[in-house]
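Here the complex is missing a single protein chain, while all its other protein chains stay put.
Letters are used for the chains, namely A, B and C, taken in the order the chains are written, and counting of residues starts over at 1 for each.
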Amino acid sequence: MAKHETPLLDQLETGPWPSFVTDMKREAESRAKNERNIEYQIPQDCCDDLLGVLELSFKHGRTHWKHGGIVGVFGYGGGVIGRYCDQPEMFPGVAHFHTMRVSQPAGKFYTTKYLEDICDLWERRGSGLTNMHGSTGDIIFLGTTTPQLEEVFWELGHNLNQDLGGSGSNLRTPSDCVGAARCEWACYDTQAICHDLTVEYQDELHRPAFPYKFKFKFDGCPNCCVASIARSDLAFVGTWRDDIKIDQEAVKAYVGGELPPNGGAHAGRDWGPFDIQKEVIDLCPTGCMRYEDGKLEINTPECYRCMHCICVMPRALRIGNDLGCSIFAGAKAPILDGAQMGSLIVPFIKVEEPYDEIKETVIEPIWDWWMEEGKNRERLGELMKRQGFQKLLEVTGFKPDPRMIQEPRTNPYIFWKEDEVEGGFDRDINEFRKHHQR
Amino acid sequence: MAKHETPLLDQLETGPWPSFVTDMKREAESRAKNERNIEYQIPQDCCDDLLGVLELSFKHGRTHWKHGGIVGVFGYGGGVIGRYCDQPEMFPGVAHFHTMRVSQPAGKFYTTKYLEDICDLWERRGSGLTNMHGSTGDIIFLGTTTPQLEEVFWELGHNLNQDLGGSGSNLRTPSDCVGAARCEWACYDTQAICHDLTVEYQDELHRPAFPYKFKFKFDGCPNCCVASIARSDLAFVGTWRDDIKIDQEAVKAYVGGELPPNGGAHAGRDWGPFDIQKEVIDLCPTGCMRYEDGKLEINTPECYRCMHCICVMPRALRIGNDLGCSIFAGAKAPILDGAQMGSLIVPFIKVEEPYDEIKETVIEPIWDWWMEEGKNRERLGELMKRQGFQKLLEVTGFKPDPRMIQEPRTNPYIFWKEDEVEGGFDRDINEFRKHHQR
Amino acid sequence: MAFVSSGYNPDKPMANRITDIGPRKFDEFYPPVIAKNKGKWLYHEILEPGILVHVAESGDEVYTIRTGGCRLMSVSHIREICEIADKHCDGHLRFTTRNNIEFMVDSKEKVEPLKQDLLSRKQAGGCYKFPIGGSGAGITNIVHTQGWIHCHTPATDASGTVKATMDVLFDDFTNMRLPAKLKVSMACCLNMCGAVHCSDIAILGYHRKPPMLDHEYMNKMCEIPLAIAACPTYAIKPAKVTLEDGTEVKSVSVNEPRCMFCGNCYTMCPAMPLADDVGDGIVLMAGGKVSNRISAPKFSKVVVAFIPNEMPRWPTMTDAIQRMVEAYAADANKYERLGEWAERIGWERFFEKCELEFTHHLIDDFRDPAYFTWRQTTNFKF
Partner (left out) sequence: MAFVSSGYNPDKPMANRITDIGPRKFDEFYPPVIAKNKGKWLYHEILEPGILVHVAESGDEVYTIRTGGCRLMSVSHIREICEIADKHCDGHLRFTTRNNIEFMVDSKEKVEPLKQDLLSRKQAGGCYKFPIGGSGAGITNIVHTQGWIHCHTPATDASGTVKATMDVLFDDFTNMRLPAKLKVSMACCLNMCGAVHCSDIAILGYHRKPPMLDHEYMNKMCEIPLAIAACPTYAIKPAKVTLEDGTEVKSVSVNEPRCMFCGNCYTMCPAMPLADDVGDGIVLMAGGKVSNRISAPKFSKVVVAFIPNEMPRWPTMTDAIQRMVEAYAADANKYERLGEWAERIGWERFFEKCELEFTHHLIDDFRDPAYFTWRQTTNFKF
């Protein structure tokens, strides 16, 4: 018998999609039964109470959580989100219900062994509810009490060789696309650099020294399967500089209808026979392709590497050999001045262990500038907007490149610096007046 | 013998393009000779001195004019631009050299009789130099002295039935494209409305009651031959709502190469035989055209009326019959916040004498708002930016229409008004606290 | 329940402490076929919705079955996932960037039994535990945020709106009939934790009432200067207020027309709550994308200014979403993303075809760049 009636939530237990309500009830029941005699370290009925508080929100149309104040583990400035219920008497099981962010492995591959260990720990010391995963990428442990924070952290570190993720004005847990692990289009090893930078910058991740949050994301190619360009302060997007590799026989096989276009992604509808002209050549954004006499040609210098032709004919076209990444800076969510997409700051850079060039010529100069000049709660993108792209060029020493802009400025308001203008700004008014009377 | 040496300017007296230097010298010489015994009312050598002052600027790389203070004719706040030379002793002929703006006839057609009268007047009472025309559209009388301003104005009014144009925080002289007078694409009579509004709003044109300048321009179709959409506070651009008229025989004649595409505009190069698919169908921005089995079809609801197909085949395609104009508000030059293009505020309105609907539902409500709310030196476009497009809808009562936007907002920051939100903004905190503890 | 120590000693927090070790290294977790062929994949094919094969230079193949996940997941559910992975996948699995679960096997024979096993598992109410799909030109899992489960500023629930939406879109999760991928995302307040600002369709929770002022407690519960500083629109000013009982207290006042309902003040100051049963609800956005395929990434645009919270299934919202999906499915070209379609036909047509009302709220009036979204050409459709 459930602790609270949940008539509204119960209506979410039907329909084809997995029901989170059913799953929460399952956990509530498992805790109530406690078949494995676990020494629960937080209230056994926390899942019941979470269902209860959620039902109340469904009834009222309002959240019942209060801001969590500052809770955490000793020596770290992040990794925990404090949370208190605004009806603690009604729902004592979730009166204190803090979240812990656990740094996920790059690529989000797991062994069942690891997951089971995680489950055992969190069942004992927390709610037994998780998010797999949070929007940034962490494993989210959803709900525990303040005393358990250190205990969970201790067990993670000592028994699972596992650290917390980021929150607060820190580097946030980096994340990546599956990339080379299982994708033919990866232009660099996303997992390798994601892990390397996460480990290299542990101090920045755990101890707030930044004006605000800072995110890295790693996409192996311009398809951006981890959405780096839209939501990370530095986005690393794989690319190449040489020719797309063409297998002319396979092209013919696509044209002949032997291979399904786009790897079969459009199989749910009869789109008619594949038309390479209409579906590839004409959709190429630069018009740099030609298919004549059974031969496909790509005029490489004009190609945007937009991936379209490769996506449509994965067995015929492959990314080039001169691989690396482009780096985009400043993406963020809309609050406050409107969303920002990442802006290209490095058209091409090699991605090679130990990534010194990336660390020393890109990340660290940018951090130095941002830590020096950024206001409290000012994201990198906002600083770029406020001080101008030129300032970023100055602090990094990058050469201005037309690739950095979509189009040149439409206003002529160039703020010339005194040392750029012959003769400087100091002039003798009396000399001037000899030629120009008052 | 010239009064001043002009070695730099003299170098502009060769080359194919007409030389303004030669022309100024011609006038200087004509004044020096004075074959018609004119009683020059300003210094006879003013053109010589203007050449001299310009040569000095060419030498120094700096202007020799000072701001003109406020000069004008009695009762008008505009029409004259004051100007003083900063080397009056060297160039006494142009020590005072004010410009007068003379309201040009709509369409800029002239009789020689009128022009000769203008010339006689300006030769006597001014420098004999003009601009045909100023950027706004006026006839510009370039340079006279303060005492002559009233005299010129008197003669214009009494002898030439001609008034001054606008300057200052006034309505500026409206201007238009040649339109129906000599163009097959005019969707309304640009001259008729341009003249009507100029006459109707003489008071606004001559007596500063506005926060800043205000410009009307009238383009007969989306080709915008008077650039209205780029540089007028209200731009009236001709358009139609029904089908483009198609003469299928003429289409065939273009396809067959009997008629030159684009009225022969590309005759200077051999572009190869006309290809209707490539040159028209594929370039149509909406993809709403089809040419099959010798028949051209246009899917009217999807057509943008962008003029391209009509421009390419003027003998085959003609504008529709349900004619009117679209109105765009707020275009201006970049200073200060960057240039503004006109924004669509009225997708379609009929343009019919006496233009009451345009005056009473568009122009005047907008002026009322701008005069009420506009800051000093704030153009309409800047007010729209500052108070928001919604405010313009409010003051005009126009219905919001997706045609008014290129795309909906990307930020969700909708400032809901209290009366739009159920229950208003007033709430009882103690009632709330019954459900949400502190 | 008795407290059980992990070994941590509160009196000596630094004793034996382990910090800064970061996450587990990815290569501990790779299935053998992945470890062996990493960086050497040749191509992939989607065999049926949710089932992919990747073929390596070595000739090795990896078959992936993608199943829908509720990212709010109990340990019991995770253990069931592990049970399946142990049975079929040698104890390996991965999660996708959109919270789906991927079970991988290294030969074709292993696919069918795994598939049957997954589809056979249902929850008590009949919901699939592991629906297969979310690939190719279809709709995959909705990425979302905390909602009423865990956050203090949501204007709607996350898990609930997502369940309701996925139920109505389920056929497109298990199918690939759309012109291109269609990504739906959800965020419960305008902080937009996620990438809803660049999604084909985005569900966003939004408040519409300024904060209530708990004057009596303002100065007790909050640092008033911090509350004032938190407001992005400078709507909050210090104020002296006389309570019912005549005492004068330090508090704040809010210039309501300036308030954009962002809740920053509430984050800093619990005496300024702004949640409201009728004020709060849903904003729908559409037309964003992240990939660079053919066209540049795009922001989502607001297409419905407000839909009330209708618990438990938000029918007005799911209807509007369905209308968008159907209009897109019917009218877009092959490979065309929703935003590309809207731009090609023009937003005036988008509203018509999706049967959405265009209201003044959708016209951008937020700061200078608003002006760039207005129509500045005669190129529009009647």
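We adopt the following convention: a contact is a pair of C-beta atoms (placed from the backbone, for glycine too) under 8 Å apart; a residue touches a chain by one contact, two chains touch by 3 or more.
A quick note: this is a predicted structure, and the numbers were derived from the prediction, not measured.
Judged over the whole assembly, touch between the missing chain and the shown ones holds for A, B, C. When the missing chain is restored to the complex, the residue among B:V80, B:V226 or B:M289 that touches it is B:V226. The set of subunit C residues touching the chain not shown comprises 292, 295-297, 367-369, 372, 376-379. Listed for subunit A, the residues touching the missing chain in the whole complex are 222, 229, 237, 239, 241, 285-287, 301-306, 326, 328, 337, 340-344, 347-348, 381, 384-385, 388-391, 393, 400-418, 421-423, 425, 427, 429, 432-433, 436, 438.
Methods note: only the chains that are shown with their structure count from here on.
Note: the chain lying farthest from subunit A is B, by mean C-alpha position. The two chains most heavily joined by C-beta contacts are A-C.
The geometric centre of subunit A is 13 Å away from that of subunit C, both derived from CA atoms. With centres defined as mean CA coordinates, subunit C is found 49 Å away from subunit B. Contact with two or more other chains is made by residues 190, 197, 262, 270, 275-276, 278, 299, 366 of subunit C. Multi-chain contact residues of subunit A, defined as those touching 2 or more other chains: 60, 62, 64, 334, 338-339.
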